[in-house]
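Note that this complex is displayed minus one protein chain, with the remaining chains in position.
Each chain gets a letter, A and B, in the order it is written, and its residues are counted from 1.
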Amino acid sequence: MEAAKKLLELNKVSVGFPHRGGMRPVTENVSFSLHDGEILGIVGESGSGKSVSMLAVMGLLSGNGKVMDGSIRFYNKEQPEEYTELNKLLKGELRQICGNEISMIFQEPMTSLNPVMTIGAQVEEMLTLHSTLPREKHKEEVLSMLSEVGLSEVEKLYDKYPHQLSGGMRQRVMIAMAMILRPKLLIADEPTTALDVTIQAKILKLLKKLQTEYGTSIVLISHDLGVIRSICSRTVVMCEGRIVEQGKVEDIFERPQEEYTKRLLAAALGKGEIIEKREIDYQLAPVVKAENYSVFYAEKPKNAQQLGSTLAERLKSIFAGKIRREVVRGVSFEVYPGEIVGIVGESGCGKSTLIKGLAGLNPLTEGMLTMEAKHPQMVFQDPYGSLNPSKTIGWLLTEPLRLHSIGTKEEQRQQVLEMLKKVGLSEEYYDRYPSTLSGGQRQRIAIAMAIMLKQKLILLDEPVSALDVTVQEQILILLLSLRKEYDLSYIFISHDMNVIHRICDRVMVMYHGEIVESGKTEEIFERPQHEYTRKLLKARL
Amino acid sequence: MVNDMSFLKKSKKQNKSDNTKNWQLRLGIVLVSVVTLLVVVGLFWTPYEPTAMSAALKNKPPSLTHPLGTDYMGRDVLSRVMDGAGTTFFIGVATVLIGLVLGTLLGAFTGYYGGIVDELLMRLNDTLTSMPSILLALVFVSIIGTGKYNIIIALGVIFIPSFARVVRSEYLVQKEMDYVRNAKLLGAGNLRIMFVHILPNTKSILLSTITIGLNNAILAEAGMSYLSLGVQPPDASLGRMLSEAQGYLLSSPWMALAPGMMIVLTVLGFSLISENLKN
Partner (left out) sequence: MRYYIKKIVSLIMVLFLVILLTFLAFQVIPGDGALAKLGVDATEEAIEALRESLGLNKSIPARFVDYFKGILHGDFGISYQYDQPVAELVAARMPATLGLALISILLIVVVSLPLGLLCSKKENGTVDNIITLLTQTLMAVPAFFLGILITLIFGLTLRWFMPGRYVAPAEDFGAFLRYMIFPATAIAVPKIAMLVKFLKTSVIRELKLDYVRTARSKGNTDRAVLWKHVLKNALIPVITFMGMVIADVLAGSIVIEQVFNLPGLGRLLVVAIGNRDYPVVQAIVIYIASVVLIINFIVDLLYQKVDPRIRLQ
């Protein structure tokens, strides 16, 4: 690798944003270089400054963000000694390079395309801006690029609008747009984060393919170590605006030097290390038993066929203005006391709908369901939405007791304070509002709220997905200790196979509303039977 | 790296924008307080009796004894403005209260429960809110008659749909939030969820709707009274004063300027507050 030519070099770059009348730095002394033709990963948790550094390269910092110090050098491919200092360029000069020699794709394919421009026009704009290709050849070029990134029926696609495409397709369009001019450098900012696992793998494969074919170097920004490991050759680890460690991917993953990297790796991959094992007594009566259990959604009918086959059905759905769509199709399972059962599957497979049905949040259910808990509680994915922003933590945690008239005011207060301690928060949080808490702290409150009523069954809907990896770890440990303490059973939904592996006793794999496979966690991970399960496990790393 | 001096330099732009926000908010608060003070004082005391006429003092320009001059009947304009603004304010507040209470109830129930009633009501609501409010108000007064209380009823009823719409759309969003699901799981009843859990979260949007509502009420009342279809004598109101003043525009323009500026300053004050509070 020593002989490889440098393409991009950041030298002690500090980026700052205006804050309270001054400039507050968000990255400090960031230095690394990218060699020609390689894929470099930048990994870090949210707020680590990884995106900001690369936006600075493109001159795309939002607000009044500025490169305060340092230099960003973009090397001439042919003349290794020559370089352009990007942060010193005039706006107009930088525009010549942006899109043309350096292009970028973003995390949110849903919002990154202009909603009122056709796909064709948006991709073609690149050619109009930078290419010398005659106009009449533009469309041809756009179509061939669209098929290049694995899109089909490109002729039709050309005239479509972004909202008519799925997330994966949009991201392919973004890639087509970014690559149509064969740039020397592609910056991919969390390109797969908003996508389902199976699609993630395909997009990464596509990036890899384009990199080999066009010789484009890629900087891949991700919080997901799995993504970094799968296609990058070198990686930079960032934390709180600084570079913690950088090196070859094998070295970083096998022999991390810095404490932070070790923690990050342990939390994220840990090779799916099991945190704690516990013997489950399957002779006991199950806390939940579902037989041929279906959950429906009420929807507006899209066409006449959907109204139903018999006259009675039709009249009913016409009158209600809605039809029932079966989202969970006759599943059967049990959960035993003290057990953690994981449900995996991609978005839309019905896993959330299933537990909403169990919780009683969706009344349209069929089939047998016996449950010991009268009020099974739930912990939601987004700790920002699950706590009422206008109430104090104390009020929120007292609410379940108030609703069920448990104890006097003073007893309620004592119970709440005790619970705060149990979830690792001090008493001072009692009078605080959710908005003053971090994501992890909020999730602790949400868990505390779920336990207040002392129900044996807690339903966890992606409880750690919105959290940074190191926080994830703490929450998982908290969940395990609470299980022991209160003798709880969990149904744990996740799209993250690693998390599932780490804490679940049994796993159910859901696909298109059905449970296609279930069994002990190790068995599923070691000997997956169903095609889809294998796919999920493969997409993992 | 902090020894880099640029860190200490103030970003002028950002700072200025914050300052103006504050400055505009302050201006709004000052305007509203001054106007409110005038009105409140006017309830108990005015420099002269607002209805006291004097042949000797007809159409006098502003002076030390009559800061805003006198009108065509020799009445003190400042006293009349204080009195008239009182009526205008009373109508504004009463109207907004009717709209707020009934609109919030309606919006909360329709937004929370949805269903066919909601759909029908919202269709009606859309049609009503698309109509200019002065037209609806005129229909009302031509049916129930003019006068202070009829105006309150007319404008109050007309404002219900706009409050209902705002509250409903807020409830539509809020009811899908996980904290509402959480409350349901804890066993909270629908009424409790609607009014204890969700309602406080609509406070900021309600606040700006209230200030906008007050402005609309003040403007609508003034317009109606100007057309002689609003407040009737002996009640004074800013709109009525303007309507009377128009005949004396050449001889005593202060008669029109005083109530007109009063309206402008009030409305400006409220809108500055609601604009800058939002951010």
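Keep this in mind: contacts are C-beta pairs under 8 Å (C-beta built on N, C-alpha and C of every residue); 3 or more make two chains touch, one makes a residue touch a chain.
As the structure is a prediction and not an experimental result, all values here were calculated from the model.
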Sole contact to the chain not displayed, among A:N11, A:S33 or A:N100: A:N100
Hidden partner chain, touching residue among A:D36, A:E125 or A:E334: A:E125
Residues of chain A (touch criterion as defined above) contacting the omitted chain: 58, 60, 62, 91-92, 95-100, 103-104, 106, 108, 111-117, 125-126, 129-130, 161, 163-164, 174, 177
For chain B, residues in touch with the removed chain: 13-14, 16-17, 20, 24, 127, 130-135, 138-139, 141-143, 215, 219, 222-223, 226-229, 242, 245-246, 249-250, 253, 256, 260, 263-268, 271-272, 275
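To be clear about the criterion, only the chains that are shown with their structure count from here on.
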Chain A to chain B touching residues, read off their complex: 14, 16, 18, 21-23, 25, 28-29, 64, 68-69, 321, 356, 359-361, 375-378, 380, 382, 385-391, 399-400, 403-404, 446, 449, 452-453
Contact set on chain B toward chain A in their complex: 1-2, 4, 6-11, 13-15, 116, 177-179, 181-188, 192, 197, 200-201, 203
